[in-house]
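Structure below; questions to follow.
A single protein chain has been removed from this complex, and every other one stays in its place.
And then subunit A:
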Amino acid sequence: MSRADGTAVLVGFARAARAAGVPAEAQRTQAMLAAVDALGPTDPAALYWAGRLTLCAEPDDLPRYDAAFATYFGGTPRPRPARTRTGPPRRPSVGFGGDDAGTGAEPTATLTVRASASATETLRHRDVSTLTDTERAEVRRLIALLAPATAPRPSRRYRPASRGELDPAGTVREMLRTGGEPLRLARRARRVRSRRLVLLIDVSGSMAPYADALLRFAHAAVRRRPTRTEVFTLGTRLTRVTTALRARDPDVALTHAGRAIPDWRGGTRLGETLRAFLDRWGQRGTARQAVVVLASDGWERGDPALLGEQLARLSRLAYRVVWVNPHAGRVGYQPLTGGMVAALPHLDAFVAGHSLAALTELVGVIGNG
């Protein structure tokens, strides 16, 4: 096989890997060619590692890569140790939202209704599951204007300030200018930073009427602070949708997120997915000292005791845990479902999230201390 042929085969493999969902774009492909070159006459194992080290970017890519490698080069896939947490490549084409935002049947973009103040006011308190298409479009527009963000906290870093404690390094720097005379004392104060905001949104069947509004709320939060916000969806499994939600346009972002969520409108195993979140992300630092918002109706199909246990863990890690339950907005609602009863002792706040007004209230709760 000539060198040019070899390159063509490798580039073909990179394309196959990309089709399987591995982020093998041009730069990574080039890196693979360089790696294969560096490893010299290749045996399959060296080829496998050269590709894996250069084409993959996260643990979820590894099984996809293995499958692509096996299909392209034939033979049996290399055995993966048992700790792989994800299944085969997933390319679901799940529709999204209560009314199939993907069909484009809706006049979202062209809507120029200037609702009167009183109409908006009524709309603000309407349950989002009971809206007409026009009303829903208006509510979506208003949700996009919400900018949930956490309150600032003092950080470890300092900034120069006109008052505050003495800054020894700054003062010495000033003294350099005056030949050693401390003419001006430099002072410093702590910088402020916002806490991380973590949104965990239940996308199971029972939450379907509200998931669209809640994900749009999450989108607004991600847009406000892209690097200090994390969004996950819960259902039968845990999915990180932060990156998908970074798209500027809410509809595009939600379509991306919808494609990423494999268990849309499935069942609920809150306790288990919450444990997956805590094991993979929370305990390692994502939930530490963060404001964690969990949006769910608490219809737990699994063991409520497990949910209680995991929430206790979460409440020890997080700065505040806020539970959003859309049903809490109904008149006469009592938190009696097994999941809710187990969760209540570990919450810092319990709010409704069923209407625009309730979501605005949630912005206040998130921003409070």
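The working rule: contacts are C-beta pairs under 8 Å (C-beta built on N, C-alpha and C of every residue); 3 or more make two chains touch, one makes a residue touch a chain; residues count from 1.
Please note the rule applied: contacts and distances are computed from a predicted model.
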*Omitted chain (choose from "Sugar ABC transporter permease", "Urea carboxylase-associated family protein", "MoxR-like ATPase" or "SpoVR family protein") - UniProt protein name*: "MoxR-like ATPase"
*Candidates A:150, A:206 or A:286 - the one touching the absent chain*: A:286
*Identify the residue among A:28, A:64, A:216 or A:259 that touches the chain left out of the display.*
A:28
*Looking at the whole complex, which of A:52, A:223 or A:354 touches the chain that is not displayed?*
A:52
*Those residues of subunit A which, in the complete complex, touch the missing chain*: 23, 25, 27-28, 31, 34-35, 38-40, 45-46, 49-50, 52-54, 56-59, 62, 81, 83, 155-157, 169, 172-173, 175-176, 179-180, 191, 193, 227, 230, 240, 242-243, 275, 279-281, 283-286, 288, 313
